[in-house]
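Left out: one protein chain. Kept in place: all the others.
Each chain gets a letter, A, B and C, in the order it is written, and its residues are counted from 1.
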Amino acid sequence: MTLDTVKHATDTPQTAQPWAELGLKEDEYARIREILGRRPTGAELAMYSVMWSEHCSYKSSKVHLKQFGEKAPESDALLVGIGENAGVVDVGQGYAVTFKVESHNHPSYIEPYQGAATGIGGIVRDILAMGARPVAVMDPLRFGAADHPDTRRVLPGVVAGIGGYGNCLGLPNIGGEVVFDSCYQGNPLVNALCVGVMKHEDIHLAQASGTGNKVILYGARTGGDGIGGVSVLASETFDADDSAGASANRPAVQVGDPFQEKLLIECTLEIFREHLVAGIQDLGGAGLSCATSELASAGSGGMRVELDTVPLRDATLSPEEILMSESQERMCAVVEPGNVARFLEICEKWDVTATVIGEVTEGDRLEIFWHGEQIVDVPPRSVAHEGPTYHRPYARPDWQDALQADDAARLPRPATGDELRAQVLTLVGSPNQAAKSWITDQYDRYVLGNTVLAQPEDGGMIRVDEESNLGVAVATDGNGRYAKLDPYTGAQLALAESYRNVAATGATPLAVTDCLNFGSPEDPGAMWQFAEACRGLADACQVLGTPVTGGNVSLYNQTGDTAIHPTPVVGVLGVIDDVTRRTPMAFSQAGQLLYLLGDTGDELGGSAWSQAVHDHLGGLPPAVDLERERLLAQILVSASRDGMIDAAHDLSDGGFVQALAESCLRGGNGARIVVPDDLDPFVFLFSESAGRALVAVPRSEELRFTDMCGARGLPATRVGVVDGDAIDVQGQFSLPLAELRAAHEATLPGLFA
Amino acid sequence: MARVVVDVMLKPEILDPQGQAVQRALPRLGFTGISDVRQGKRFELDVEGPVDDAVLARVREMAETFLANTVIEDFTVRVEDGTPAGDARNGAPA
Amino acid sequence: MARVVVDVMLKPEILDPQGQAVQRALPRLGFTGISDVRQGKRFELDVEGPVDDAVLARVREMAETFLANTVIEDFTVRVEDGTPAGDARNGAPA
Partner (left out) sequence: MTTRIGVVTFPGSLDDTDALRAVRVAGGEPVALWHRETSLRQVDAVVLPGGFSYGDYLRCGAIARFSPVMETVVEQARAGLPVLGICNGFQVLCESHLLPGALTRNDHLHFVCRDQRLAVANAGTAWTRDYTEGQEITVPLKNGEGGYVADERTLDMLEAEGRVVLRYLGGNPNGSRRDIAGITNEAGNVVGLMPHPEHAVETLTGPTTDGLGFFTSALKTLVDAR
């Protein structure tokens, strides 16, 4: 086969090209020809097709994501906003924190271990590329029904992959989510979040500037793995039944090497310390196509790359394949000529392969050569930043009204103390509410020695500075059931819960990252869910004053016509001046008083109770009151800072009784509970009204605490006392902790061990 | 009692970090002249009764669906004495 | 280019949790008649030049000192075609 050079392409305008097989639409192909003024070469076609895929170009979602910028609240904390590898937040004392959540959904269904492992690897490199030391990871997960046979294949593999990669990298796993719902049967969601810490002056950006600067590719050698991974696995051409076929020629699955990534991290941080880098980009989806075009597009000059200098694992790879390869554990840096020798020396110290593959040029073209012949000559912006934009039609699904009309209020409720007791046990033992330690015990939460709080706490907390005790807290939440009932409110509830979780630890919420997992954008109903969720999230961020700093979109999560529940996963980052003042969730002191903060209404739509007891989904989700969330957060933070509370736990799915059970079990203490006069016992125990938390107040602080709540207008109801070794709801039932613990902790081992 | 051996190796195009780590270590230990190392798994199955074609077919199915992950791995099945059980890597239908 | 294979298995007296897990899973998957499963490692070494006795002796030394931990593992070395390279498990002196 002759090499399809730029010259050859110019000379053979009629040659038929496989644009459709590469996932391009006819008008997209026509636009490429128009941009270039000729037909693209094979290498150019490969680059455009992968960079213009949904996964890389956000062509269906970006018109909606725009709101995150347009409605962004004023925030002094945001140092780098949406558009870079990850946003950067000022946390004081000269420190900056970067964090982001991404999806690796489809690959994790095909090959759970490697899919999940490389998901962690990818998000860690994004954080590293900002100039930060990665300090923690989290893993929001969604699986099919807990007792479905395929969940037995997917879940253990995903968990082992996340642990296998994250543990080997030496990053503590400080939290995440595990949700089971049959809607995720063929489309499990594997989202991964990473947090990194740096000093302000260490922030690095993905741009290539300075004519004559060298482009260095370093890390793993480039192999044939993951070719087409982006376009095949993460776009509309993906079809589960076809997965075996897709792997026939080049594997679409990537295998991770966490050891190589650990070396890459240490090597890169040493390079940053010596200020050797002018611009840097990780290699993720779309590999070199993405890195070279994004670097060149964001910089001031052009770029020239000698593709045959790329170190290969497989010598038979074609130039197109090299450009598209998604081999893991690679980075691309732009380095001034005078710094190249030292850069390579540091790579040698860490046994990291590094090669100069090109340089920044004058002009504004990205030019790629293969053994001296030019195979790519494109305006980089047209590849990286000026891909197609779709205004997809969207419409509220016609089933939405019927779903909302099917109110959970019609479900039979427990009438006696014994029935309440039985349903409490059903609830805390249901897969979604059961203890997740069978999973989280497979993750190292101690490594790096700065983990102040980790799962099952409301938020993970990391000490940033050992001298000053400055720290950050992060939580992620998302409730697909709520979002299915009402995507606008559901997205806001996801944010509200995550925000509340961070505040419950004593940290002040500052900023947001999100991973939007939805069905096909070509389905107007799914597109409506997406649009509503974006609007809801952007509006809520504005009220709460927490800007979205970055995130990720995963579409086409559906099997045939059946889409997953719309699942916006929201991560919130908070800061705490003194981590020794953190608020844990455990009730560890008998005699402390329990206060319920916030208002409880009769809100059971989409609740854990309706799922666990009745396998029902219908009605409306709980109402959101963002001003109340803000007030509650302020109270939780003040109370922590001033030592007025010893424990706090946010109320979310499962309601009061679930929170109570978790805090009691964690502390090894029971509680005597009195149902407030104005509440029905069932509603009190199981309602999922938002904007609430349960706190333990030392008796000596009671007056000060209630005065503060009173003065600031937050309802605070004394509901009981920490005491004994049972949960005793007066006049209703008593449930020994041992029995509660057995029900709560046996479920997951029973299913997966 | 007969023994059937199933060898499972990563497909040639799939990254083999373990094999690479071994290969990189060899020169440091004074071993040269090894141009590539791949590391895989070896299963020794003790089979009750005689190993006939039906048994081998079952073992092959077991390898295909369970012992190997054919998304990233190839396998071979053979009776202990070393004769391949009539199939090339992966391919053979059961 | 010749290929030398080194098989490494846990010694029979050492507990093999991986093999046991496989064996326990088999009946659930509908495979019966397998009385024992052991799981070990298989190394494929690509050797530059011809594989003569000297090369095999070196590979054996490599297996002894590095590829296997002889506190808990046995190994065999053979040239790809399947003929054992003149040694029984572990034993043979280099």
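A few remarks follow.
Everything below uses one rule, namely that a residue touches a chain if its C-beta (ideal position, glycine included) is under 8 Å from a C-beta of that chain, and two chains touch if they have at least 3 such contacts.
Please read all numbers here as calculations on a predicted model, not as lab measurements.
Every visible chain touched by the undisplayed chain in the complete complex is listed here: A, B, C.
The chain omitted from view is touched by exactly one of A:170, A:417 or A:698, namely A:170. Among A:147, A:351, A:418 or A:642, only A:351 touches the chain left out of the display.
Residue-wise, the contact with the chain that is not shown comes from A:257, picked out of A:54, A:181, A:257 or A:326. Across A:441, A:627 or A:707, the residue that sits in touch with the chain not pictured is A:441. Hidden from this view is one chain, which touches chain C at 10, 13-15, 17-18, 21, 66-67, 69, 71-72.
Residues touching the missing chain, restricted to chain A, are 160, 163-164, 167-170, 257-260, 262-263, 350-351, 441-452, 463, 466, 579-580, 753 (touch as defined at the top). By the touch criterion stated above, the residues of chain B touching the omitted chain are 17-18, 21-22, 25, 28-29, 39.
The rule we apply is simple: only the chains that are shown with their structure count from here on.
A separation of 11 Å divides the Cα centre of chain B from that of chain C.
Centre-to-centre spacing of chain A and chain B amounts to 37 Å, using the average Cα coordinate of each chain.
Remark: chain A and chain C have CA centroids separated by 42 Å (rounded to whole angstrom).
Those residues of chain C in touch with two or more other chains do not exist in this structure.
Chain C makes touch with chain B in their complex at residues 1, 7-9, 19, 22, 25-26, 29, 31, 33-49, 55, 58, 62, 65-67, 82-84. By the touch criterion given at the top, residues 10-11, 13-17, 20-21, 24, 69-72 of chain B touch chain A in their complex.
Every residue of chain A that touches chain B in the complex is listed here, in rising order: 110-111, 114, 220, 223-225, 243-244, 247, 250-251, 253-257, 259-260, 313-314, 327-328, 351.
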